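All protein chains of the complex are present and in place, except for one that has been dropped.
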Amino acid sequence: MNLRRVLAMARKEVIQIRRDPRSLMVIFAMPIFQLFIFGYGVNLDIKHIPLCVYDRDGTQTSQDLLKQFQATEYFDITQVVESYRDLVRNIDHGTCRVAVVVPPRFTEHLNSDGKASAQALLDASDSNTANIGMGYALGIALAYAARVQVDWQQRQGLPPSVPVVTFQSRTWFNEDLESMANIVPGVVALVMAVVGAFLTSLTIAREWERGTMEQLISTPVSKLEIEIGKLVPYFFIGITDTALCAWAAVRWFDVPFRGSWTVMFGCSVLFLIVVLSLGYLISVVAKSQLAASQAALLTTFLPAFLLSGFIFPIDQMPTVVQWITRVLPARYYVAILRNVFLKGTPVRLMTGDVTALALIAAISITLATRAFQKRLG
Amino acid sequence: MKFLAALTRIRHMLRKEFIQTLRDPRTRFLLIGPPLIQMLVFGYAATLDVKNVTLAVLDLDNTQESRELVGHFSGSRYFHLQKYVERREDLREGIDRGGFLVALEIDSGFARRLRNGQGATVQVLVDCANSNTGLVALGYLNQIGAQFARDYQLDLAQRVAPQIAFSMPRVDLETRPWFNEGLESRWYFVPAVIGNVTMIMVMMLTAFAVVREREIGTLEQIMVTPIRRWEFIVGKTVPFFLIGCFDAGIIALVGTLWFEVPFRGELGVLALGLVVFIFAALGIGLLLSTISSTQQQAMITSMFFIMPMITLSGFATPIPSMPPFFQKLTFINPMRYIMVVLRSVYLKGVGLDILWPQIAALAAFAVVLLGFSVLRFHKSLE
Partner (left out) sequence: MSANEISVAVENLTKRFGSFVAVNNVSFEAHRGEIFGFLGPNGAGKSTTIRILCGLLTPTSGKARVAGIDVAAEPEAVRQQIGYMSQKFSLYNDLKVIENLRFFAGLYNVPSADLSGRLEWALRMAGLEGRDQSYTRELAVGWKQRLALGCAVLHRPPIVFLDEPTSGVDPISRRQFWELIQEMVAEGITVFVTTHYMDEAEYCNRLVLIDRGRIVAMGTPTELKTRSMRGQILLVDCEPLGPALEALQHAPGVLDAAVFGNSLHAVVADPAAAIPQIKQAMAAQGLRLSRIEPIPPSLEDVFVGLTAGREIKPGGTA
């Protein structure tokens, strides 16, 4: 292995990267840009759900109940409708996602039978919002029901009943349920996967397409030297990007960091190795840049986005899919990042994830090295 | 006469494009493989369902009441009782390791306090590293807690003072999910994915196709012929329009037949929406091609735009929950409109009378983007 040749390759690669300002800008701007988009845009804290109310009773009591929905930030009352047809139209148009209907003679029934029920209609085409909205609505209704009961007991001269069971919940790791803290570690992984794999996936394919590969392999440079020379610049770019993202996450987005920086950078290095090797492998196998880019999209971006547990929880996926995620480096990296940022888990509990990541790194780099042949045919 | 000549030139461009695209088995695969794979992966992986939340219980009371409470949890379809633990440290470690999502800690005075009418408190730990799951799990907790309280109170009242129990007021809220009674998140995602995959495919293929010619040098050769700008563009984009329609059709079929998402609207409306959307995607792809000189640039720039377009489209996270600035931003994202169209046609079954604003917006995008690309496309080389 000749260091001089490796340096020559690396220097050429750097010159070419530098000469493409568009790619350069995207490489460094993209992580921050994506962090902003995901951080602010992907908000899994469902609040301000558009609500419309339909009061068919029209009494103090019904107004009281509906006021409960107004007073909370979970719902925004966007429409007060006067007919069922209007209600349907609003839901169809999407101007409201939930509709609360107080049926006629609601108060009457409450006073005579002691039982009354209102209705919450939910636009479940967005099932998640519907699910969460349902939870909110039920919570509001419960609180209201308890108050009604207490009032009644007071009027009867009975001691007010105490709520039977209260749950004192401690939301672990993410006290404010800030989805940003949850998302940001995942974005770091996603961005690195994209930058790392996309850039390297074109590097070999491009030389084949342009014809410079033939000249290159006629020289004494060995395939290992080519690989290392080409990947080292992208490695440094990747690490810089990661550091940039981590810094932005902690300083700007106030994401807590409770673990160890050593673990974080160590695992980032491992993940980078995987992602770069994968990109290189794709570059070698795909003969054209178009094929390489599609392959990179499918094997790095998609898994990192969908299957890593970054937005969609893995344990909710079908079992087969869960098994598939076990071979994905992104899954382990995202878990490690979450641990390091949010949970502050001691290292010994992460050994499984770290080992898996290291193993995948070793395998990818071996495959990538073996795949490239200094031959035309 | 001139128009006839134009048509002939276009016809030949089309023939070349089709030959190039369809002859190579690798490229043929690229037209169908990636979209199908993306569809399947998105369809199976994209889920915000929160079912079978794993639960661990530390019951230090061990009375009938405490077991009754636990019973309410294990009996519900929301929770899955994973294990009983013996010590508090096990609870902590279990959550840290990610062994379970929710932990209940019932202390030893639980039943006593209930019977005294003092009201008992139960400690709950919820793993909110995924805040969505945490939020939903908390909602479930409250519901089950309320159920338990209601049952307990009713039981108690019936034993102690039946008449009072009977007349104590109860207010209920019936919840009716519309369009998706089972709250299947797959029904939410699969129609939306059609939009994602179509945009990615059409945008990238179009951008690449033009830039590739520039990079290899064949663009030069074409430009010295009498071909006009618009003829070249038509020749380049028509194949990808057809491919886009084909791909969209196939993955729509997968959505309906494989994932069994109900289709309640009119096929015509869906087709119209998709066609206009594909035109907009073509416009974006072309625009990208005019600002990229190499395929690498085309790819990186596409990725740069695709990620925010998907994120800020209402695909996974609802637009009303975004900060107001970002909500306004979504208006310039064509994907926002197709999401509405897709979900409305599939699940709500609404028609053109409701969806015309979205379709008009998409049409406007298509016209502006395509027009702008044509203007930008310089016949001379840069």
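A and B label the chains in the order they appear, each numbered from 1.
Basically, contacts are C-beta pairs under 8 Å (C-beta built on N, C-alpha and C of every residue); 3 or more make two chains touch, one makes a residue touch a chain.
Computed from a prediction, not measured in an experiment: that's the story for all the values here.
Taking every chain of the complex into account, the absent chain touches A. Contact with the undisplayed chain is limited, among A:S218, A:T240, A:S260 or A:T355, to A:S218.
Among A:R170, A:R258 or A:K374, only A:K374 touches the chain left out of the display. By the touch definition given at the top, chain A reaches the unshown chain through residues 2, 4-5, 7-9, 11-12, 15-16, 19, 210-222, 374-377.
Here, only the chains that are shown with their structure count from here on.
Distance between chain centres (mean CA atoms), chain A to chain B: 12 Å. Here chain B touches chain A in the complex through residues 26-27, 30, 34, 37-38, 41-42, 44-51, 54, 69, 93, 95-98, 114, 117-136, 138-143, 145-146, 148-149, 152-153, 164, 166-181, 183-185, 187-188, 200, 204, 208, 212, 215-216, 292, 294-297, 299-301, 303-304, 307-308, 311-312, 316-318, 320-323, 325-326, 340, 343-344, 347-348, 350, 354, going by the rule given at the top. The residues of chain A lying in touch with chain B in their complex are 20, 22-23, 26-27, 30, 33-34, 37-38, 40-50, 65, 76, 91-94, 97, 110, 114-132, 134-139, 141-142, 144-145, 148-149, 152-153, 156, 158, 161-175, 177-179, 181-182, 194, 198-199, 202, 206, 209, 287-291, 293-294, 297-298, 301-303, 306-307, 309, 311-313, 315-318, 320-321, 335, 338, 342-343, 345-346, 349.
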